[in-house]
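Of the protein chains in this complex, all but one are displayed in their positions.
Chain IDs A, B, C, D, E, F and G follow the sequence of writing; residue 1 opens each chain.
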Amino acid sequence: MDAPRTADLGFARLDPDRAARTGTPEVVYAAGKTPAETVACLAGLLDAGTVPAWATRVDDATAAAVLARWPGATVDRRARCVAVGDLPPASGSVLVLTAGTSDGAVAAEVAFTLAASGVGCRRVDDVGVAGVHRVLAVAPDLRAADAVVVVAGMDGALPSVVAGLTDRLVVAVPTSVGYGAAFDGLAALLTMLTACAPGVLVVNIDNGFGAGVAAARIVRSVRGSAG
Amino acid sequence: MDAPRTADLGFARLDPDRAARTGTPEVVYAAGKTPAETVACLAGLLDAGTVPAWATRVDDATAAAVLARWPGATVDRRARCVAVGDLPPASGSVLVLTAGTSDGAVAAEVAFTLAASGVGCRRVDDVGVAGVHRVLAVAPDLRAADAVVVVAGMDGALPSVVAGLTDRLVVAVPTSVGYGAAFDGLAALLTMLTACAPGVLVVNIDNGFGAGVAAARIVRSVRGSAG
Amino acid sequence: MDAPRTADLGFARLDPDRAARTGTPEVVYAAGKTPAETVACLAGLLDAGTVPAWATRVDDATAAAVLARWPGATVDRRARCVAVGDLPPASGSVLVLTAGTSDGAVAAEVAFTLAASGVGCRRVDDVGVAGVHRVLAVAPDLRAADAVVVVAGMDGALPSVVAGLTDRLVVAVPTSVGYGAAFDGLAALLTMLTACAPGVLVVNIDNGFGAGVAAARIVRSVRGSAG
Amino acid sequence: MDAPRTADLGFARLDPDRAARTGTPEVVYAAGKTPAETVACLAGLLDAGTVPAWATRVDDATAAAVLARWPGATVDRRARCVAVGDLPPASGSVLVLTAGTSDGAVAAEVAFTLAASGVGCRRVDDVGVAGVHRVLAVAPDLRAADAVVVVAGMDGALPSVVAGLTDRLVVAVPTSVGYGAAFDGLAALLTMLTACAPGVLVVNIDNGFGAGVAAARIVRSVRGSAG
Amino acid sequence: MDAPRTADLGFARLDPDRAARTGTPEVVYAAGKTPAETVACLAGLLDAGTVPAWATRVDDATAAAVLARWPGATVDRRARCVAVGDLPPASGSVLVLTAGTSDGAVAAEVAFTLAASGVGCRRVDDVGVAGVHRVLAVAPDLRAADAVVVVAGMDGALPSVVAGLTDRLVVAVPTSVGYGAAFDGLAALLTMLTACAPGVLVVNIDNGFGAGVAAARIVRSVRGSAG
Amino acid sequence: MDAPRTADLGFARLDPDRAARTGTPEVVYAAGKTPAETVACLAGLLDAGTVPAWATRVDDATAAAVLARWPGATVDRRARCVAVGDLPPASGSVLVLTAGTSDGAVAAEVAFTLAASGVGCRRVDDVGVAGVHRVLAVAPDLRAADAVVVVAGMDGALPSVVAGLTDRLVVAVPTSVGYGAAFDGLAALLTMLTACAPGVLVVNIDNGFGAGVAAARIVRSVRGSAG
Amino acid sequence: MDAPRTADLGFARLDPDRAARTGTPEVVYAAGKTPAETVACLAGLLDAGTVPAWATRVDDATAAAVLARWPGATVDRRARCVAVGDLPPASGSVLVLTAGTSDGAVAAEVAFTLAASGVGCRRVDDVGVAGVHRVLAVAPDLRAADAVVVVAGMDGALPSVVAGLTDRLVVAVPTSVGYGAAFDGLAALLTMLTACAPGVLVVNIDNGFGAGVAAARIVRSVRGSAG
Partner (left out) sequence: MDAPRTADLGFARLDPDRAARTGTPEVVYAAGKTPAETVACLAGLLDAGTVPAWATRVDDATAAAVLARWPGATVDRRARCVAVGDLPPASGSVLVLTAGTSDGAVAAEVAFTLAASGVGCRRVDDVGVAGVHRVLAVAPDLRAADAVVVVAGMDGALPSVVAGLTDRLVVAVPTSVGYGAAFDGLAALLTMLTACAPGVLVVNIDNGFGAGVAAARIVRSVRGSAG
């Protein structure tokens, strides 16, 4: 391994070569950081050449601090994400499905991640299996996409059905939507891990960012590393 | 409440009026009992007028002991059930679905329970959602039945799809089929409890007996108490 | 399956034929939706012919938004439910028991669901097994009902006793009432799943809606599809 | 604290003054010990004046080894207990209930513990709440006993009902009887901990020994320290 | 069983004969009830002859409502308990230990319950096993009490040590004090259930009321039913 | 969706068009099936044109039955897989890493799945992070592969490190290797789901088959649908 | 054991000889205590000769109360710790690593504990394994320290890598940083307990205090009891 650089901010050690190694730059996880710390990390990444520099799990105070520093920043409050610097042009196509409207915030994080990664995205919302004809209606789209991301809470059953209808990779995102025995996403997580259809790959509960990064890697693999 | 009778065997206190109260006689749970104890319980129930007298969770030794005492007993080794005395004629119709072939033993317990309860049963096996067209193919049957029992392990997603296709009551039985994050049926149990389609009612993992009793009650309600 | 319709609101895809398929219309799950989204969903359902259109898990802001749009809407704050359009006349009879007064909000959701489904309901509250004579006192009612719904938190022991006293189907709803080892309803859920009396069917913790839908299906089965 | 003695066997350090301190002598937990080790511990206790010396969780090999050394030993295979030396005369009266026949081994351990502690015991088996009249039938006995021990698996609902019928202390023993969501006794344990009737005290799953020791302490308190 | 009375308040069905049956009157669990409901329950109990009438899990609003109705009511804010009517004179002696100062609120609920039950109580706080000499210092008191209640969070190790030093019954109350792997009292609960010293009986996490009721029963058993 | 075919064996309903829909044929899950059932399923798949027909979770008896019927079948006892019919020529390249030698059986299932899917595979075993230089040594290989599969038990830490070194998709397979707090693979599963490096996608514990199917889909996407 | 002193404050029993016995004085756990109680405990410890007297889990109100009483007190708001009296001079060297910036509060508690214990500390933050070169860069420091403390949330993978690079004892602190399947630190805790590199010792989630005390003991052992 070549010696990667480290940008030491004292409270944080940035990894500016991560995009070169992994295709995805270091992205700031704003939860547990002060607005000032998130701003400093974004500035450090920009200084080291990461464009756009971007953050997830951004609360209102942090979004305001980012806009105060960079008025032209892209802010998506539903996705709780911000990006500083121009987003790249999009290529490729990822289909993002949600089982219900309440899964929308997580799907928004997927979409933001794809946009910041230069990957195209099409969303189809509220196609839960209680009305399975809604899933069947999108079967042609499932096969036309470069990859499929399925976002579902409660029973998390949608990926099992989807994966039986497409030869694309299916990235499943359990969400914390639901109550009682949904146990904050645990039910959906276990459902997806035990999906009776193979080819379902799972990320952490509510982890739209991770699903987006993975889908972007797939698209890049299919279309060449320009993404 | 009239004073119900109790038949005291010393190690067990039989409840011979249970059928009169609940529509289902006391049924012997053979797990944790010796073959002799199960035989004694069956004999006690027969003495008190319960016909057929019947037991679940019967291992090979107990089945042999039952046959030694009552050579004409009905034994279903896959269901692990035995019944002594003629089974009643069947009326009504319960549709029993399994998601996979490996769920067959639990479905057999459902079917045995229905038969011992005088209720008709039709089984359709291996209609898991990875090939959802197999479910859609039985949609007319789902609506023609008096009740539907769905038996599924692994992701337990089948009841969510079924309940969106029928106005019948759907009794869901999670099974311990699967491995890893299936956690001996926990994944399927949670999936079914959080099913996005309402009208799904759940019993314990691998509890074909309970599902059968419930389905029989539904049929009796629909068709009148003769069952 | 005939091709069911889908009403696409962009953020939601309504399923207006669900009542025809399942006997219960699509009902709006308001948790995680903005008041405007819930109002739009209700309007969409009304447009597609669903009367009453109805929502559960409604907070105060959403209830206000609904009343602003439809001043004659039915609002039940304890049940956290709203309905727009006339409720159907009630037929049949479901007995709804609670173990304690603190289970009342969940029982209210059961009752609202029954009312919106055109099914009659009688409630008897606070009949926990610590004073088991209170349960025995309602034994005749248990046998006269078309179905029984039992709502209980803490130890969740009431359905086990009830199911031994009636031949009606017993739908058990664990609630999150209790503390410590009640684990937000897990104790009651496990108790009900392992009830020593068969014929107990379980729904998710605090899921009064699902219990009501299931009970309504039973009543319709018994009395014919007019409900 | 006076300096208690320790009898050092090398692999074990016996505590011969425990009876003086706590009313119950050190009792050998045979699980995880070789037969020879258990025999050595019993011999050491006898040497130090503990009569009877006694062991729980005894398998067949250990029972045989004990009988080889002390042919007159008391062996209860169902309780998996052995005692060497005369059992004390019994005084007092503990009522031991089981919910089902399958709970019998644990109840046997309770009974053995009481006998070895010089406390009287009356067992009534198979009084589960699915036929609650069986519980009501023993209500007078519940009030006549010095203490009540309730042994139950599956839903573990029996102590909640019993504790509402007596002013005696109710010691509840969850058992591992059941399957699926019984989770090896966890369901019964949680039920008992959250019992809606106060005055229920709980021991570990399958811990008949602990329940017996506690019940013996109660009897001794009531009747004076001679037990 | 004689036909016990039921006082029907509509939203609650009081059980005024519970004291006669169990030695403890029905006590109002105020959590999940409105202040008005708690006041109504207390009034109903007083009407039916229960003195004092008493409630647990009382928040500030409910305490204020009680004082507004009955200015002479006994209110213990730390224990979150209220009682209306004179407390009975105390007899007997229960020793209540806490492992740490932070366990004090639960110990206060134990003490209030004992006082309302007419049982004497002595508290010794902060005797955790990290300085085990503090436990040894109270060994004589442990043997002089009629019963011992041990309240402990975090590791919950105190009852294991205490039970080895006394022949009194030890009632163990796990508390939710702690963080991380304390899992809101689960660690202490499991520790107490698996205590290596027999004679430890466990109640629900933070359940000072249940521990107090049990200890009062012991004292009554020892001293005769006058308590 | 075109009407897919179903091949009904009575106990199983085969889905012979699954390869056309999803790129992977139906594969027989032999766990819970008799040898005869597995043989019948394989024969049914062959009849419907699936070559090779293949099964996972094959025990010795089933492997023998397969060889008796098809002496030229491919059997991999470590992977517990069999295939009947010629394996396709391999194209593409998946790098399969294991953290330890004990993870070998699961890695063998990955490799078998890739081979049966016509995808090339290179294995590098025993590169756990306790000697992280072993991981760094394969960094160039990580970037040259079409996809990476990482198989790890115990702490499951390897995917976090690997995903920081490559721009390929990383499919993580937790294994049940380990003891104690490994909880049969739960520790590794949680580690992988919460990996601090994005781009990690997770399958069920010990699910080498699912990982192989997913990796094959990636390779097909990259290289075109010929695989 | 010499008779240790106990300082009885009524609500608390201080253990002023703990430093003599264990090398660490009693430290006040302020969670669950009122500001006045914490101040009283600190005063009691100072009176008994403990300097500095110190508290953890201190909220803003308590910090203010401490400063009001002792204006010169040392307050670290990020660590949530206060100390009254001069801190001892530092000797020895503990290296404290964090995986991410969000783990900083827990690392601050480690550092405060070391400072109050008279032990030197060097912090290196944000060296998570997603950029493993950052860990390798500190390998020489890992071997130069007297002990290493590793603080990590999410996947908790850092200690496994660190322990393979040093012969120093590695104390691992899982943190509650993360979401979803991180389960408030459970994922990191299990990872660390199952670390594939031996020599990793684990404390409770977020327990920077415990890690600091342990590291101080190591340093004292190495350098002699003066610390």
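Brief remarks follow.
Keep this in mind: a contact is a pair of C-beta atoms (placed from the backbone, for glycine too) under 8 Å apart; a residue touches a chain by one contact, two chains touch by 3 or more.
In this text the structure is predicted, and so the values were computed from the model without any measurement.
The missing chain, though absent from the display, is touched by one residue of F:Ala130, F:Ala145, F:Leu158 or F:Leu189; that residue is F:Ala130.
Shown as candidates are D:Gly32, D:Pro71 or D:Pro89; the residue that touches the absent chain is D:Gly32. Although one chain is not drawn, its touching partners on chain F can still be listed: residues 100-102, 104, 124-127, 130-131, 133-134, 137, 177, 179-182.
Listed for chain E, the residues touching the missing chain in the whole complex are 99-100, 128-132, 135-136, 154-157, 160-161, 163-165, 178, 180-183, 186-197.
Listed for chain D, the residues touching the missing chain in the whole complex are 1, 3-4, 6, 10-13, 15, 18, 26, 29, 31-33, 37, 41, 174, 176, 184-185, 189, 204-207.
Definition applied: only the chains that are shown with their structure count from here on.
With each centre defined as the average position of its C-alpha atoms, the distance from chain C to chain F rounds to 44 Å.
Work out the mean CA point of chain E and of chain F, and you get 56 Å between them.
Taken residue by residue, chain F touches two or more other chains at 1, 18, 136, 163-165, 189, 193-194, 197, 204-205, whereas all remaining positions touch fewer.
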